[in-house]
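Heads up, one of the protein chains got dropped from this complex, but the rest are sitting where they should.
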Amino acid sequence: MVNPVFIIVVLLGAGFLLGLFRKTGISLARVAGLLALAFPLYVSVGWMLHFIGQTAQPYVVYTAGTVPPFSINLRMGPDEAFLTAAINMLGFFGFIYLFRLFKSQGVSTIILYLVLFMGLNVIVMTRDIFNLFVFLEIASIALIGLVLVNKGIDALSAGFKYLIAVSVISSILLVGIGFIYYYSGTLNIDGFIENNSLVMKGLSTAVFLVLVAVVLELKAFPANGWALDVYQSAHPGISALISAGTATASLFVLYKLLPFGGHLWLQVAAVIGLVTFVGSNMLGIAQKNANRLLGYSSVGQIGLLVAVIGFSDDLGSHLRMIFFGLFISHFLSKAGLFWLSGMAGEEEISKWSVLRKKPALLLIFGMFVFSLIGFPPFPSFYGKWQLVMDLSGNGQILWIALILLGTMFEGVYLFRWLGFAIKHEVDESKAPDTAAEKMIPAGAFALLLLGASWVSNAYFPGAMKTSFLPLYFILFLFLIDFLPLVIKNTLSILSLGYYGWRLYPSIQDDTLRLVFAGIFLIGGMLTLFAGYSEKGKRPGFYPFALMMYAGLIGLVEADNLFGFFFAWELMTMGSYILIIRGKKSLVHAYNYMLFSLGGALLILFGIALTVAGQPDISLSMLASPAYPGWAYALLAVGFLTKTAALGLHIWLPGAHAEAESDVSPMVSGILLKAGAFGLVILFLAMGGGEAGRHPLLYALGWLGALTALGGNLMAVFQEDAKRLLAYSSVGNLGYILFAFSFMTHIGWLTGLTYSINHFLFKTLLFLAIGGVVMRVKTHNMYEMGGLIKRMPWSFIAVLVGIITLAGIPPLSGFAGKWLFYNAVIAKGWFLQGALVFFAGTIAFLYCFKLIYSVFLGQEKDRFRKVKEAPVWYIIPQFILIVGIMIFSARPEIVLKPIGALLSQAAFFPSEPLAWENVTAYTNLGYWSGFNIMLVIGAMFVVLLGWLLLMSRKAQKVKQFNIVYAGEAPFTPETTHFSHNMFAPYNKALGFLIHPVATQFWLGVNNTFHALAESARKIYSGNGQSYIIHIVAYIVVVYLILS
Amino acid sequence: MNLPGIEYLSLGLGIVLFLAGLWGIIHQKNIIKIIISFSVLDTSIHLILVSIGYMRNRTAPIIDSAVSKTDAASQVVDPLPQALVLTAIVIGVGITALMLTYALKLFNEKGTLEIDKFKSLKW
Partner (left out) sequence: MIRNSFLVLITAGMAWILLDAVSGYQSREYLNDLSGYYATSGPEETGAANLVTAVVVTYRGLDTLGEVTILFLTATIIGFMLRTSKRREGSVRRATSEVLVTASNVLIPVIFLIGVYIFLNGHLTPGGGFQGGAVLASAMILWIMSQSGTKVSHSLLEITEAISGFGFVFLGLLGIILAGGFLDNTFLSLGTFGKLISAGAIPVIYSLIGLKVGAELSNIILVMNETQEAEQ
């Protein structure tokens, strides 16, 4: 292993020697610079690998041939090796990124660059506090020089603000160091920590000065305006160095020096860090400039890392792991994002749509964004999970809340930005800069991020291992994205089949899981089928579709909370991208993501309050949470965001309605069941019997009933066919929630029957309507009409769908209803039951509207030539119809084993439902799906035959256009009966669907925006104000501490 | 030099100068005056450092005819703060030069040295 002091020798020696080539030899200087930077990378990575392989001991470099404290010493331990490796990695790739810039800026900038990285390396390694001061100054000055490669007043004034701010901060640091020497007689960090206690006021004040200066170097909120200006105005390649490089070194400085302040300062760091994390991210909400936004995000992330260091005592042996997860994600993503910013060449975040012209860039951008917020499989996901679990174990509940709040704020602006990139209009005249020297670093950091994800999975504690097999397949789909659609679609369908075959043995005895796995897998295969009708290659669709399905199946497969949450987030990520693909989905996908993120954070919070730091994270822990009330409530609300319970539903209609034709059935018929499955898992853990009286369940029952009513009411008044179906889903999920809340055997049978039914008919309806919409190119039902002749197959599908939906015998919807009445009567929730019943009658209204407006009535002129929906849409519909028929005729195939399981597993031991062949008995009555099917089938055949017989002699009349009779208004369709069909009902019931929830969330949104907008006014742009902030910050912190 | 209490005096003076420099930095509007204030602040720190190393009735830490090699420890003042001050002075010189250059460039760009006028970036 190479002596780390050679890092200094090589970088500084090269820097000095390059001074000889200032005028000439820029090409040579660039190559020399790159080689010089490769050397420290080689050295520190070498050390890191040896430490990982445990073939090296921490190494101390003595200078001047004397031991410390008499001389300065450097240390190369595992921490230092890792951090210098990261810094030097940045140095190497950052240099490549700036390769062209160096050519125009000359050798001086290369010198500054080399010296900057020399400084950062020493900052990490040195164990002498005054030496630290000197090299902090070196790094700051080199950076201030590099900021100037951007010409113009912005960079110049930002550089000056940075310069005076840093100078004041280091003056404070120097005074502190002076007094530390006076009181303790040493400048050696280890020596000081060993021998000194802070009983003396002078010494503790000196330590205060040192530590507060370090905290300010780390851009503590709100005394950080000076740094934000630099982030914004510097060349993105330089901002990347500040955000990832200097911040890394400064963080380690804090870590080294924090023991000076003892336990008290750990707490101070935790508070300062979290305030910075939450505050900075909140102000980011109102920010529209990409680089400044990244600045806010950087400051926030570093705040979180400061807090993690502050939590050292609570985190114990997990500290390094958590720090690694959060740090490496920030480090790689933030550098990568700044680099992307340079490539996009746009400051306004809405203009980042330019990235779409290079899908690879968009993909990398998405990776960095998801990794910053902490989605799996990125390391920050692991870090955040462990952090939250450990904090909960130490009772630091408030801290968890703050961390999650800050993450939410961060999600608000990052997802807005990502949405713009994916969906906002694109300026055709612009194109991203994809020169090789810029692609290499960004690509390398994206790959490193994937590598770090793999490392996290491999090295985090055992329970936190998940199978990466689906992820590898998704990666594979990315790689083959250039292939024709047929191949990708077939592979995707086959992979789901294979996964099902692989999964089956492990869950074959668990009927509950089997049902949901069936919905996810079979539903997935059927809906993917429709994709064959798509033209073109459909770039970027399959990886994310498969990501969603991998997540869904992962939920079923998970045997511990970590795996469950991992899958949950995977599903969210995939479905978000699927939803945003719709033409007008930008806003809706954003809403979906915000609610999903909020829900996910609540779930994480709930899990934390359940586990509370215990090593066992199996699902059975839910049975005995550390804080039962809060844990259950948070988990329930988290799951309810996915099932779109009333109040949390506002994202659903747009997201489902505006999605692509074959995505709507995926997200509506299938994805919603994830929330239902979450509730099932949760309720099961809460246990039968005793928990049946849990007040939470009572509340959820009411919520379910109201959701059913509200969803159905809103569906009635829709003109948009897909929105109607979407609102109908809200209502249906209300039924499901209501039924599960009973916590009785028969209630659960009802809930599961509803779940299966909803999957069958909603997937069917969305596929059918999706097929229609594809042909007629409009969502408005009143513009359609008379399509029965053009699209008879779709008509049959919709007919079967609405019969099932409305619960009309003989189809399985009625089975659900029959069970439902039994359950309500047994439970005694009559009032709520009446509400739900009322909601059911309302469902008839929209069912009628759907089939009447679309398929019946007069044919419109413009649709005389439309064809039937693509055959790839029809096939899965008829498979679903077969499914409905089977489930209607022989429900016991599914319900009997479920009933047995519910009794067997002692969830709901009483068995009020008995089966005799195909007939179900309760103490209230009996019902035989098969017989009813026979009877009604016979009636149907007789009536149809009679009708045909009677109409044998009927005369066919030609259609005449009643719509255009009289005058022809601008949009004649709106004069038709099917427009605003239920206006009279609207007069009577319209007040019930006043958009209270929408207004509420809009209000929340506006409040935070306004708050951020006014709070960020403190960053007045005046360099002097920034200094005043710094001084005031010091005084205030000192006041609070004393 | 045998003034009683000179170390207290210089230390006190250092603190006063520190505050004066700080006041100038946060109060003056002219960039050159801010830079001068920074110099005052910087110098005050040097003064504080030197005071910290000072010991009464002792001489400079150089071994010559006045100080014998063997009992230097009882005859000289603390050499370390002096070394630190040397470093600090040089760093201060560098930073001040840099600030002045910035001031020059800022003036060239905008024709003014009022710090309030450089607010193109904010929020």
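Note that the chains take the letters A and B in the order they are written out, and that residue 1 is the start of every chain.
Following the convention adopted for this analysis, a contact is a pair of C-beta atoms (placed from the backbone, for glycine too) under 8 Å apart; a residue touches a chain by one contact, two chains touch by 3 or more.
The structure presented is a predicted model; accordingly, all values stated were derived computationally and were not measured.
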Residue among A:86, A:165 or A:203 that touches the chain left out of view: A:203
Full-complex contact with the absent chain, from A:33, A:145 or A:625: A:145
Touching residues (missing chain, whole complex) on chain A: 3, 5, 8-9, 12-13, 15-20, 22-23, 61-66, 69-72, 105-106, 108-109, 111-112, 115, 118-119, 122, 126, 128, 130-131, 134-135, 137-138, 141-142, 144-145, 148, 151, 175-176, 179, 182-183, 185-187, 200-203, 205-206, 208-209, 1028, 1031-1032, 1034-1035, 1038-1039, 1042
Missing-chain contacts mapped onto chain B: 7-8, 11, 15, 18-19, 22-23, 26-27, 53-56, 60-64, 69, 72-73, 76, 78-80, 82-83, 86-87, 89-91, 93-95, 97-98, 101-102, 104-105, 108
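Simple rule for what comes next: only the chains that are shown with their structure count from here on.
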Rounded Å distance between chain A and chain B, as computed from the means of their C-alpha atoms: 51
For the chain B and chain A complex, residues of the former touching the latter: 18, 22, 25-26, 29, 31, 34, 38, 41-42, 45, 48-49, 52, 80-81, 84, 87-88, 91, 94-95, 98-99, 102-103, 105-106, 109-110, 115-116, 118-123
List of chain A residues in touch with chain B within their complex: 130, 134, 137, 141, 144, 152-154, 156-161, 163-164, 167-168, 171, 174-175, 177-179, 181-182, 187, 228-229, 232-233, 286-287, 292, 1016-1017, 1019-1024, 1027-1028, 1031
